[in-house]
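I'd like to ask some things about the structure below.
For this view, one protein chain was removed and the others were kept in their places.
Order of writing sets the labels: A, B and C. Residues in every chain begin at 1.
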């Protein structure tokens, strides 16, 4: 978490934390799993009331943020959601909201934003395809002009909350460039297939577009010139994802530390053994570094700084490398109980391991960094 | 070291060890450095008397080994030389001897082997070139047929003991294939430039061949078909190098362990601190694995087994990864004294770090393994 | 070993010949059907097929016992053959090609518990229980680990209180292999709380199917099971089921652990898994597994790289080769350690090298497979079992470094007992157990 919060921001965090602890503790997360429910709509609407969907939307459009730096506020929510492995389409909805705010038409703003902000409407971003490259080159789904509108053909996958979504923001190839379209999930020709997910607090879908016809009003931004929008969406997604991962990892390290102080082996707490102490020291150091890079990258994206792309990939490459490693060592420190279903550790490991690859893996972001630093 | 030695082999090891401890202790190694001498000829001749240059040469040619498995015997010498970071052209001379035994003409055997076995003659293998790829593709030096003989043009580098050598075994490109030539170091057109070396107990040279004319009798093996010979030379070099690295690392771990038992911090030996104990346990485990892979690969090369290439590269990729890491952690465990000139640690680190890249680095041998396992 | 009443021992070769003659008539061939193999037909006629795997396994052991090949190195007076490990390996080698993989269920019984009963059992106990498993009737398991104990096996909280001619057991055990298969369990319980922890432990032979003993499968992070947890509520055991001396159970348990190490390491004279088609690489000792031809089976990671069209990517090649190298080096470490221990160059605790090395390799290999697989290892098409397995395997990545002795314990063992570094100060070994800091037994699982 950023160490330089305003009083308003601290209140914002506190409100979200109290809400999550009361309404969606881990037992509730496990219940959702057993019931094969991704998230409850009323839970999401309440979250929306707390501001989870408003911070990237201007006040004129019904949004607003406590600090004026909407993304920095949202980072606080993401981190709290990580702490309790909370469900809900935080990343998809906010990425779409930000995209509409940035490049949507007046009609789109009016039609979509109020619903997203209120939590009534769920939208998600359909970007990646089967090759999971998470980059522009991986976009093969085509949009072809036809009469007054466009026809989309192809397949998107790894789409978070595709089944729950009312609207899909679809990134498509139009010739050499990219274009984006807002497509109702129930449009003719759209079919959604549920996928398996390591993180069972989330659901994902494959979305097939069998010559789906959309009107020209569905275009978001400029046809053939959506590259910057896509980059921006990726940055927002990554900042939130990284914050969530660090929140989750921080919680795991905290409770593992408590466990090490309490758990006795050979007459003394396991946390008194130097080999373990030193591993805790390393992990604590890495975690502080994770916090630092989340904050630095979030500020860069908030400010639309020149080095935002680089800092976001730096953060992802570091966090997605260290955080799963930290949680796995926490499993090791727990011993046998750490590999049982009963213990909550695996819920965090599932979340963090999945975040590690969604929107690009460590190696994919290292590759991005290499390109950005002139290799 | 192989755990299954015959009594003769044990005597052989013991003789070499006693000789090295008496004639070339570490103070002598340091003296050679100060005097800028790579090795003393009389030392090498004595080593030859002990059998260091004879084991790969058949008895009919004046050689012989204690066990009948010459390479396995030589591995024992290499490991002992590692233990005292001993100087001398063990790898170059034996690689050339083995090449002549394998593919040399009767004249070459008669002219070269007695001198190599007696230690009077020094030969070395000129293989790598500026790109340091350590593979056939990296051989750019050309041999062109001219009249009754051949003309060599190009540059070899990283040639161990080039300055001390009387004879060079040169791997050259002849069209699509490789060919090898025995070239006197003082042949017209050969010029040798001394290079800097991290391991100052060794000297290396760059060897420029400015249209060096050699007779056809200089050809070793079949023109254009030296690929298998080169592979075999590489295997022999790697087996000896790996054994030496493991011997050196084993010594460092031993004396570091003794240091940890003796050195007091906060009223108790530093070896009583669990964080250090656990690192020692890991290192000891890796070292045992290093011994195992040296033995397995040496036996495969000795037997000319189908998987000899693979096992040699497996051994190199593992040993050159783990052994430098072990020695560096031993530096850390020594604390400040470990980064001083006065302490012997750096002599071992220099040797092992250099071995890690000569005849191919970890990543080069991983690449070789990948190709061999069907990638 | 005393072989009272025997004449000179049968030679290995003679024994091998007898086995070779007997086996085809009595054991089922791998892949055989009832149509082409009379043994298989006989088993099918008794409904002893894969649907009744446990019964089939027990029946097979019974057939081997009846044939005079069970417990080759066990004393003849308790039903064994009174021969040697060499004879056992000869028999096992002759079993190549026969489907005996189910007999693995007897590994713990023959290799660990049997030898412990031989060492500590009364004559009556040996008479009854050794034969009881040689015939195939009883499979034994261990009630050893406790939820509160972790690596500290001697901090036993499960209690045995004497009541007349019985012991009354209360407490819980966990990480029990074959918990749902076992007939008898070797149970470690505390019988004296007023003495230091190692001095108040006793070992009991506890029937598994007995009132008050609840065996529950343990659900793992992967969602599957594989171990059990047991709850003992006023379980009553006859007094004569004590194994060894009262309150000296740590001695018994320590020997049990030695037999475990020998058995797992391939150095047991009492047990080696008969060769079977499903046996993996890297088994130590016994008959060496046949050298696999080059390229006979491709590394899983090569397949994965191929499937992801990354086989020519230099980074992927480095990762795959790294994992392959580690596995190959590991396959040479096993024989080396066995040889070193055999020659006395390495002390027995060097067995910990193997556990530590191989479990670390597993961890790294899992990571590498995740790197190569990328997104589909965490979000998969529902029919893509391979991706799902990879993701779940990653969750279970540490299991090999935790179960049967954590890597931390292996590192303690190596540093103290192989390298001779000072032992960790023990705060609890000289103090009465009821005055020692220990964890408290939970009242039940939180399920």
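Quick note on the criterion: contacts are C-beta pairs under 8 Å (C-beta built on N, C-alpha and C of every residue); 3 or more make two chains touch, one makes a residue touch a chain.
Computed from a predicted model, the values in this text were never measured in an experiment.
Novice: Who touches the missing chain here, A:153, A:222, A:257 or A:337?
Specialist: Going through A:153, A:222, A:257 or A:337 one by one, A:257 is the residue touching the chain not shown.
Novice: Touching the left-out chain: which of A:69, A:130, A:225 or A:310?
Specialist: Residue touching the chain left out of view: A:310.
Novice: Of B:71, B:84, B:128 or B:237, which one is in contact with the hidden chain?
Specialist: B:128
Novice: Which residue numbers on chain C touch the omitted chain?
Specialist: Residues of chain C in contact with the hidden chain: 313-315, 317-318, 425.
Novice: To test your reading of the contact rule: which positions on chain A touch the chain that is missing from view?
Specialist: Output for chain A: 3-4, 257, 260-261, 268-269, 271-272, 274, 277-278, 280-282, 284-286, 288-289, 291-293, 295-296, 306-307, 310-311, 314-315, 317-318, 363, 366-367, 369-370, 373-375.
Novice: List the residues of chain B that touch the chain left out of this view.
Specialist: So the residues of chain B touching the unseen chain are 128, 132, 134, 157-158, 193-199, 204, 206, 263-270, 273, 275-276, 328, 331-332, 335-342, 345-346, 349-350, 353-354, 356-358, 361-364.
By our rule, only the chains that are shown with their structure count from here on.
Novice: With chain centres defined as C-alpha means, what is the inter-centre distance between chain B and chain C in Å?
Specialist: Each chain reduced to its C-alpha mean, chain B and chain C end up 44 Å apart.
Novice: Could you list the positions in chain B whose residues touch two or more of the other chains?
Specialist: In chain B, the residues touching two or more other chains are 274, 277-278.
Novice: For chain C, which residues are shared contacts with two or more other chains?
Specialist: Answer for chain C, listing residues that touch two or more other chains: 408, 411, 424.
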